[in-house]
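Shown here: the complex without one of its protein chains, the others still in place.
Which chain is which? They are A and B, in the order written, and residues in each are numbered from 1.
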């Protein structure tokens, strides 16, 4: 089992040094120093426009920083990302999964079995032949998680994966996140939901106005937030 | 994979289908006039030639001016047109080695049946043209440097008229299109008899003047020179040229009729 073989320390540490991001003259992310290490579940919180998604996209490599640099201690590990609105291909649920296996150059003969396995794992086996884009929001997000699962990532980024879902679907996504974590995957996820952060997070990274104001263990963050903005956010007063 | 197999199969079918487009080699390309093609002459005489020689003839029917141009560029193996002066010039310029009379018919003046210019009693074609210009009755000209167009312009010259003004419409079209337009405008126009007889949309137009010697319309066949265009199928083209002049070819031309009317009169020497 992977739980035994991959120890948290096995995942390469990631450092962001003085990383900043500008777009058309707007400073969307001020120079930032952040490190992600171990097999933690880090939840990035903060009001809209704080730069949460931006930080994650920079860490994942979807965006290039305008300054500073991003460094892995050792070889960059396998990463996957789940988006707020799942981007599913215009094919069946099953074909969406065999597609990533093809991209990974998994031998053709093994793709279908692996994909069906993942569908089963995320409770989607009955929907294998259905067009992915007519699935419900919750089913689509589970399919996106199943797709990430097939990549067997060491680091999983999730950008507000539950913001448009009903409670049952949110539960399913959170269970999936924990399943990844138990398998030894580092989780980096953004959310607005304080309760979700309490349920899932090992540590909280709080952002405001394009800056990281603190990165601290969950209990510490909720009991003694390190900034007035964080306190206001926890009290539900700081929205912007 | 099924998809791949289906694609390959489709590709093969498509390829073999495309291959059927590649023509056989035993043919010549003949540049000729619209009058000979649209009257149906070639449809009637070419099968006889093909039966005898096994050579197919691909007819590209255009105005005489364009036919000369096609031959000059080396895109036709043989030429059959009706502009004797132009043909002789073509030989003189070295593009063709020989020109022979093949057949003739005649041009006619057609116009509205009530004949507003009163040309039907004219003594000569020149007089008829002068009457049209005088009364400024609408006249549709091919205006496309075809053999018919060239003949028409020579007749205006004979009539001492420079055709211009509202009434003179240069269409820049083939004979058939010009007849359609003339019928629509109820205008006079100048046409070869073959196209006219085979034309099916005359509306109110009718023949108003015919029979003047000046309306004689001679067709000639040219044997093209291979000097500049060595790729020409000269041997096959020579067979066609000689067949047209042979008694067999001449008889085939004489036998061609539309509505019981002979349209071309063989006159090879």
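Things to note:
In the analysis below, contacts are C-beta pairs under 8 Å (C-beta built on N, C-alpha and C of every residue); 3 or more make two chains touch, one makes a residue touch a chain.
Following the convention adopted for this analysis, contacts and distances are computed from a predicted model.
Only one of "NADH-quinone oxidoreductase subunit NuoF", "RNA polymerase sigma-70 factor, ECF subfamily", "ABC transporter permease subunit" or "CoA transferase subunit A" fits the UniProt record of the hidden chain, and that name is "ABC transporter permease subunit". Across the entire complex, the residue among B:48, B:153, B:198 or B:245 in touch with the chain not shown is B:198. The residue touching the chain not shown here, chosen from A:92, A:163 or A:211, is A:92. Within the complete assembly, residues 14, 17-18, 20-23, 29, 34, 37-38, 42-43, 58-62, 72-75, 174-177, 179-180, 183, 198-202, 229, 231 of chain B touch the chain that is not shown. For chain A, the residues in touch with the chain missing from this view are 57, 60, 62, 79-81, 83, 87, 89-92, 95, 99-100, 103, 130-134, 151.
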